[in-house]
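Rather than the whole complex, this shows some of its chains in their spots.
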C-alpha cells in the first residue's frame, strides 16, 4: 500500500463563520486549529491532526492530501508521477500546518494532490485504552471521518491510469461506453487501495473541479438521521437519503454554506484487488448513481465547485 | 499487501445433511461443489469458488485458507515462516479442490494455514455488469461473505509476531496485562492487513483450537434479523445480538449443528496501518467482548472446537 487514504480535503468557503457552524455543529467535526484565513477540523474517529481545511475566500477545491504509508513512498511516487508526465514539487515540512514534507503533484486533471507521510498526531475522541464505542455526546451528525471524494476531469481514463500507476489504486467500479475493455470510453471510475470501497472517484467533466467530498457514517439509519438534521439546520439537500447502485452505499448529498457539495456515506461492500471490477453502461447511469429514483437531477451533473 | 484475506474456513461437522441445511437455508450460502465427504460453499457476494469447506466426521477446525495477492508471495511467506521456525509444505495445484498451489504452514499455535494465490473463479450472484444491490431473493440470513475467525493459542503474543512477520498483519486491538508494551503479557490480538477491522484474532488458550469463524453482514438490523431467524430455525445462540467493545462490531454468536461456533458480524471501524492500536486491560474484559452485558458467559470462554 503506497497511499493509505485520502487524508484531507482543503476547500475554499465564502464565509468562515457560517462554514464553522456547518462543519462543527451540523456535521459534528472538531475544530482543531485556526491559522490566518484557514480553519482545521477532524472527525472524532480520526487520529491525525486534521482531515478538513477551510480557507476563506471563494468556493471550491484547493487540494487534497493523500497519506503514504512509508517515508520512501514520496520519492517512489514522485518518480512515477514524473514518468507519467505530471509536474511535481517538494514542499518543506511545516509549510502546511502540522504536515511533514509534501510531494505536491499537479495531476493530469489539473488538481493538486499533496502526498505526505507525516502529520502531527491527533487523538481519536474515545482514546486508545478501553475506549467507548463512540463519544457519549456527539454534536449533530457526528461524522467520524473523512471518507472519499469525487472530482471531474476531461479524461477520466487518463486519471484512472495515473492513479493506478502512481498511487497503486485499483478500479472497483467503472462507467464505460461499452463492456469491451478494448473498445470502451471511460466515463467515470471509483478507485481505492484497500477494502474501503472508494477513496477517490473521477467523473468525466471539466478539469480541476470538485463534485463532492464525503464523510463516512456506519449505518443507513445514521444517513437518514443526518437528513433529518439537515432539515432542522436548513442545510440544502441535493439528493437523498437514497442508495447508490455504484458501491451500494447509502447516501445524502448536501451543500455547505459556500456551495461545496458534501456527502454522508455509509456501507458499501468490501473491495479487494482480486475482486472483478463492476462495469455500468450509460443506459442505466441514473440507477447506477441513484438506485431508487433511477434518474439524475440536473443539479447533480452541473453544479461543481 | 501479501495476504489479502482469510479466503476459506475448512471445518469438520458430524452430519453433512444437517450442516448443509444450516449453512445454505439458515445462513444462506450457496453450495457450489460436493466431493466425497466434503461440501463447498460460497456467499452471494464472493467471487472465488468457495469460502467454506465442510468435512463430515467430528467437529472443529481442519484449516484456514489465506489468499495472497501475488504468486511470488508464496515463496516470500515460505521463507519468512521458515525463518520464524514454522514447518511448511507445498501442496500441488488441484489437491485442494479448485485451489492452485498451496504453501501449507503449521503455525506456532499448531493450526494449519494454507496460503494460495489461485482459486477457480466463482461469480458474485448479482454479476459484474449493472448489478443489483443484492440478490432479489436471499435465503435466510443471506450472508454475503466469510469475514474473519478467532483461534486460540498457548502463546498469543507469539502468534501476533508470526502473523506480523509472515503475513504482514498489524494489530488493530489487543488485550494485555498492562499498558506498557515493554512489560505486558498479550492475552488476545485482533489483526488485519487492510481496512477490514480484523481478519484473524488470536486468544490465549489451548493450541490448535477454533473459537469461531464469522460471516459479514452490513448493518445492525441484519444482525438482529439473523437472531430472529436463528430463533425460528432452532439455531442455538451463544450470545447476542449485542455489540463488541473491541472492533465496535455488532454480533450474534451461534452454533452450527455440529457445535462449531459461528458469528454474524456487522460494522466495526476502518483499520489503517498508522492508526494507533487500541489496548484493553483485563479488568474490563467483559465490556471489551460484550459491550452491553459487560460480562462473559462461561460457555464463551470454554467451548472450543
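The first chain written gets the first letter, and so on, giving A and B; residue counts start at 1 in each chain.
By definition in this document, contacts are C-beta pairs under 8 Å (C-beta built on N, C-alpha and C of every residue); 3 or more make two chains touch, one makes a residue touch a chain.
From a predicted model like this one, the values you see are computed outputs, not experimental measurements.
Novice: Let me spell it out: one sequence, repeated, and 2 copies placed. What is the copy number of the whole complex?
Specialist: Full complex, one repeated sequence, 4 copies overall.
Throughout what follows, only the chains that are shown with their structure count from here on.
Novice: Report the inter-chain centroid distance for chain A and chain B in whole angstrom, where each centroid is the mean of the CA atoms.
Specialist: It comes to 30 Å between the two C-alpha centres.
Novice: Quick check on the complex: what are the chain A residues that touch chain B?
Specialist: 1, 4-5, 45, 47-48, 67, 69, 121, 124, 128-134, 144-145, 179, 194-196, 216, 218-220, 243, 245, 248, 267, 269-270, 272-281, 284, 287-288, 291
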